[in-house]
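Apart from one protein chain that is not included, each protein chain of the complex appears where it belongs.
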Amino acid sequence: MVFFPNPIPVPQLSLVLPEIVLLALTCVVLLTDLFIPARSKIISYLLVQASLIAVAVILILQFHWPTTYTFSDMFVFDKIGSLMKIFMVGVVFFVFLYSRGYLRQTRLPQGEMYVLGMLSLLGMMVLVSANNFIPLYLGLELLSLPMTAMVAMNRGSGIAAEAAIKLFVMSALASAILLYGLSLLYGTTKSLDINQVAQAVATMPNSQYPVVILSLVFVVIGFAFKIGAVPFHMWVPDIYAGSPNSVVLFVSAAPKIAGLGMAIRLLVQALPSMNIEWQALLIVIAILSIALGNLVAIAQRSFKRMLAYSSIAHMGYMLLGLLAANPTGYGAALFYILVYSIMALGSFAVIVLMSNSGIEIENISDLQGLNSRDPWLAFLLMMLLFSMAGIPPLAGFFAKIGVLEALIGVHLVWLAAYALIFAIVGSYYYIRVVKVMYFEEPKITDPIQYSMEARLAMSVNGLAVLVLGIFPGVLFTLCQRAF
Amino acid sequence: MSETIRTLSLIMVCAPLLGSILAGLFSKILGRKGSHRATIGLMLVSLGCAIAIWILVIFHGGSYVGTIYVWGLSGRYHFDIGFMIDNLTAWLMIVVTFVSTLVHIYSIGYMADDDGYTRFFCYMSLFTFAMLMLITANNFLQLYFGWEGVGLVSYLLIGFWYQKETAVFGSLKAFLVNRVGDFGFIIGIAAVLTYFNTIDYQTVFANAQRLFDANTTISVFPGTHWSVLTVICITLFIGAMGKSAQMPLHVWLPESMEGPTPISALIHAATMVTAGIFMLARMSPLFELSQTALTLVLVIGATGALFTGMVGVVQHDIKRVIAYSTLSQLGYMTAACGASAFAAGIFHLMTHACFKALLFLAAGSVITAMHHEQDLRKMGGLYKYMPITYITFLVGALALSAIPPFAGFYSKDAIIEAVHNSTIPGHTYSYYCVLFGSFVTALYIFRAFFLAFHGKERIPADTKKHLRESPWVMWVPLIALAIPSTVIGALLAYPLLYKANSLFGNSIFVLPKYDVLKGMAANYHGWFSYALHAFITWPFWFAVSGIFTAWFCCWYMPNIREVITRRIAWFYYILVKKYGFDDFNQIVFAHGGRRLGQFFYYVTDAKFIDDYLVNGSGRAIQWGARMVRRIQSGYLYHYAFAMIIGLLVFLGWLEITDTHIGLFKLLTSNYFTVE
Amino acid sequence: MISLSSYLILGAVLFGLSIAGIVLNRRNIITLLMCVELMLLAVNTNFIAFAHYLNDIAGEVFVFFILTVAAAETAIGLAIIVLVYRNRNTIDVAALDSLKG
Partner (left out) sequence: MTTTFPLLSVLIWLPIISAGVIMMTGGDENANWARWIAMVASVIGLLLCIPLYTHFDVNTPKMQFVENFVWIKAYGVHYGLGVDGISMPMVILTTITTLVVVLASWTTIKTKVAQYMAAFLVMQGMMVGVFAATDAILFYVFWEGMLIPIYLSIGIWGSANRSYASIKFFLFTFFGSALMLVALLYLRIHSGSFAIESFYPLKLSMIVQIFIFIAFLLAFAVKVPMWPVHTWLPDAHTEAPAGGSVVLAALMLKMGVYGFLRFSLPIVPNACQQLDWLMIVLSLIAIVYIGFVAIAQTDTKRLIAYSSVAHMGFATLGCFMIYLIVKATGNIADAYVSLEGAMVQMISHAFSTGALFVGVGVLYDRLHTRNISDFGGITKPMPIFASFMMLFAMSNVGLPGTSGFVGEFMIILSSFQGNFWVAVFAASTLVIASAYTLWMFKRVFFGQVVRTEIAALKDISALDTMAFTILAAVVLLIGVYPQGLLRVLHASVGHLLQLAHVSKL
């Protein structure tokens, strides 16, 4: 019996260079961090950031390379993946930047956070480049497990532990469901390779449809869980509320991008011929997410929880683009998620930065009178919130326009109208925060102290929504061209 | 010549405006003297121009119709500011500028101690400007401009003493009631535009007959077909009712007496209130074509002539007596127009302007002398102290009572006769109204006369000390008005009313079948014989008996008033209550409107729309949010359960809708091709 | 010969049981961990059955990966349970409800 009828071709390692570099540097950081004393943690921090920059540079330099399959077609290098990776790396870079002060203040372990974060990032990168169910699953788990550990990082906190166990059980359940779906898909198509699956499903006899549908539902759930869409969202608010702020910062932005990447690989690329079915599923999920996210966010007092529900709603909007089931829609969804990651990053960053000055920012009322305490920070947060509410000329508005246009393009006008009506409901809680920041007098009047580089990063972050709002064209075109 | 008239008109109209601006904006620089000098000087300019135009128009047959500037162009309509200077206008501008000039002069004395001295002159000149705009208009827009302009100044002047509660109340009331009239007026203008496609007088008048012939109707209520001309005339007349204080929109005029007396003379007697009469005469080509409208005008006018006069009998405030007299006289003028004797109406307007301004100014003279005491019950025997005022007041009273040969006689007698001769429906009722009205007129004015100037002195002692004749700036205008009050009737009755080619020229249009004046002209043989003829007519004897009654009750046997009052207490009560108009308006419109507003605001707007619908939906969403929030119970197994439910629902839904194959079948069948 | 369906039914039953375990168990977190493992085993059953009947090795390879990941997962899970116990002195599932709403 010949196990390897054909010799395995040598993989094109240059395509996975970013992943390799990241992995290698993660190991380096892991080791360095062990041996440097607590007061010199800045070294590992700088190392981490440098490695992220290096990865980003490689990604950008490789961006124009053509779509290529390698590692026996298990790994795909394409624009979608590259774009997502660039953003993920960038987001993680900012996350670490914001977190440093916070971690130091709260005495949470810095090195672990960085290492876990980088590993999780690696998982995301693998996930979005997977062209086979095996790396896809591995990427997913590599993304989830460190994240679970990060949530539990604050070892003294019962809430964090509770959040961690909830995330752990739920994500295990979700990946099991996904795997079950993949197993059925494997059974019907006799392949784990995404392209081959697509082909097999397209030419499949009708009698097998029920099984594919079965697996489709499982797969959709796996992905819906990852991005936190209703009714698979239950973990989101608890994790946001329970974890340390810097972890929330991490959880809120980059994994969402990876989630979309997973959906694109699984639904768009593996099951394109089933689009009617997953469109129907996604419509329901989107409708529920938009409604529930926006509604429940109104009832929240905690700022983090509110943003958690807002993220659920935003995922609903993102799905609107995806469910249009055409390249315009995918592009719009990608654009939406990228813009969302910037907005989420920025708004959580404000809590992280404000937490620096001693008190943990938890409730909306903690933002009282921010305008008097730090006008610039208030201004930036206001921009981010209005952007999330979808007010022009901010990026969130164009993100919404993109998905809505895609929707209307496929004659789902009613869904677009529905989405916008809930956007109004949603805008209420955003402007309520603005109200608290601007219209109320602060209880604590001390100015907020945070490092210069964080201030700079925050400005870049906040102004990005304005700049992307005024010139969304470049990024949007990139997103559109990716498909 | 028309160019000259145009230029003169422009100067005439703009001079008071300039005066007003000077007194209004530059009073600080000009000071009190400078202000009154400027305004009076410019009024004299205006008067001069008016006279010049009058000469040109009346004696040289000149006229001018044209646009000064285009106010607005819209679609195929043009709205202009322009002049139409014809005989009617020429006569009226004389009246307006003349009375206005005199009142300006008089005010120097009357307002001497007032803080708002310059403001007063500013308003008066502004008023004159607006009034001149009104009468010189060649289209409805400008007419309306003047119409509302005089209304504004009237409002400002009634409320001149803005710290006095009654004054501001009166001014508000005057404005609102006028606005009710304007409401009708603007509808009338709209109707004119709709059916004539223009608002230029000339075109409208030229096409009126055609519209009448075409029998164009409008369906105001479903199923009705009213003649368009009737609707136009009635709506326009509603405007006149407001401005000329016809029943039931007369209620504002007595309140307007809260303003300074010169204003009462100028605005609320001589000029502004007669704008309605002027408008009726101006619109004679339209009114003539609608008998319904004429009847309405006649009946309303005649009713007002009698019934408002009767209220005047029970008033104690000298100005209010004259105010009710004004109402009554306006009724006469309106009735004249209703009877198609527009010329008589305008003639009465002119004579009335003189003698009523005279009466007011004389009353004002009394009031100043009495230190702003207006109550007749605190006067008496004033003739000794104020001879000039006394004489001039008497002249005014005689003129008002239509005693020949005073001016009022010629105009009023003509009206009564015209109503008598009229043939339109309602003329009989109207005749009796105006006839009996002449008794009432004489009664109330002489009652006031006797109470003020004769009989026992009831003057408070400290007032008495300072009681003396008014300064010359005040009595000169009195004399200047007393002269025309005496003579213009005799002078102008023939040329204005009866001459075949009257001095009104063709500015007044009367259909032959309604032309009552023409019939009366046959009986007119000169002013003297007409005056003699009066002795054998009813109106004269009614008037004389009125004077007699007044003399008897107020001078000869003053106590009898008590007796009479008690005997006819119910009637007296009705009169004192002014037929209940004020109370009715106060309760129904003022109160009712406020109540309705409060209902709309507190119930419909605040409660229903805002609280239930707007905030209610907000509350509903929040309630929903709280409900949905409970799903997030915090229990891990609930989370997992939700996920599984989602899984099962999706599965069931897709499997059933897509393939009609149950889950069980799915699991048992061989779907997997294994080769 | 045992048919493919039988294996699949076995897998489905295992999967269902473990789901029921997760949903119904209100006492011990450890049980949850076991249920999760059981789910993965159900999936593994499926994969292996398919791999065998399809005569394709990829499925079996996948199972190895799943097992490895499951091990890692268990490690992390147990660590977290320890953490929970340390902070709360209980590993009752029903007691973990401080985050809600």
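The chains carry the letters A, B and C, assigned in the order they are written, with residues numbered from 1 in each.
Throughout what follows, contacts are C-beta pairs under 8 Å (C-beta built on N, C-alpha and C of every residue); 3 or more make two chains touch, one makes a residue touch a chain.
What you see is a predicted model; the values in this text were computed from it and never measured.
A.B. asks: Identify the visible chains that the left-out chain touches across the whole complex.
C.D. replies: A, B
A.B. asks: Using the document's definition of touch, tell me which of B:Gly31, B:Pro495 or B:Gly593 contacts the absent chain.
C.D. replies: B:Gly593
A.B. asks: Tell me which of B:Tyr162, B:Trp472 or B:Phe535 is the one touching the absent chain.
C.D. replies: Selected residue, touching the omitted chain: B:Tyr162.
A.B. asks: Pick from B:Phe98, B:Phe175 or B:Phe650: which residue touches the chain that isn't shown?
C.D. replies: Among B:Phe98, B:Phe175 or B:Phe650, only B:Phe175 touches the chain that is not shown.
A.B. asks: Write down which of B:Met1, B:Leu73 or B:Leu532 is the residue touching the left-out chain.
C.D. replies: B:Leu73
A.B. asks: Need a quick check: the contact residues on chain B for the chain that isn't drawn.
C.D. replies: Residues of chain B in touch with the missing chain: 69-77, 141, 144-145, 147-149, 152, 155-156, 159, 162-163, 165, 168-169, 171-172, 175-176, 179-180, 182-183, 186-187, 189-191, 193-194, 218-220, 593-594, 596-598, 600-602, 604-605, 609-610, 613-614, 618.
A.B. asks: Contacts of chain A with the missing chain: which residues?
C.D. replies: That gives, for chain A, the contact residues 371, 375, 382, 386, 389, 391-393, 397-398, 401-402, 404-405, 408-409, 413, 416-417, 420-421, 423-424, 427-428, 431-432, 434-435, 438-440, 471-473, 476-477, 480.
The criterion applied here is as follows: only the chains that are shown with their structure count from here on.
A.B. asks: Tell me, which chains sit next to both chain A and chain B?
C.D. replies: Common contact partners of chain A and chain B, which must touch each of the two, are C.
A.B. asks: Provide the C-alpha centroid distance between chain A and chain B, rounded to the nearest whole angstrom.
C.D. replies: It comes to 76 Å between the two C-alpha centres.
A.B. asks: Distance from the CA centroid of chain A to that of chain C, rounded to the nearest Å?
C.D. replies: For chain A versus chain C, the centre distance works out to 25 Å.
A.B. asks: I'd like to verify one number: the distance from the centre of chain B to the centre of chain C, where each centre is the average of its C-alpha atoms, in whole angstrom.
C.D. replies: 94
A.B. asks: What are the residue numbers in chain C that touch two or more other chains?
C.D. replies: Within chain C, the residues that touch at least two other chains are 8, 19, 22, 32, 50, 54, 96, 98-101.
A.B. asks: Please set out, as single numbers or ranges, the residues of chain A touching at least two other chains.
C.D. replies: 165-166, 169, 173, 187, 237-238, 299
A.B. asks: What part of chain C is in contact with chain B in the complex they form?
C.D. replies: Chain C reaches chain B through residues 3-5, 8-9, 12, 19, 22-26, 32, 50, 53-54, 93-94, 96-101.
A.B. asks: For the complex, give me every residue of chain B touching chain A.
C.D. replies: These residues of chain B touch chain A: 621-622, 624-626, 628-629, 632, 634, 636, 638-640, 642-643, 645-647, 650-651, 654-655, 658-659, 661, 666, 671-673.
A.B. asks: Please name which positions on chain B make contact with chain C in the complex.
C.D. replies: Touch list, chain B to chain C: 629-630, 632-637, 640-641, 644, 667-668, 670, 672, 674.
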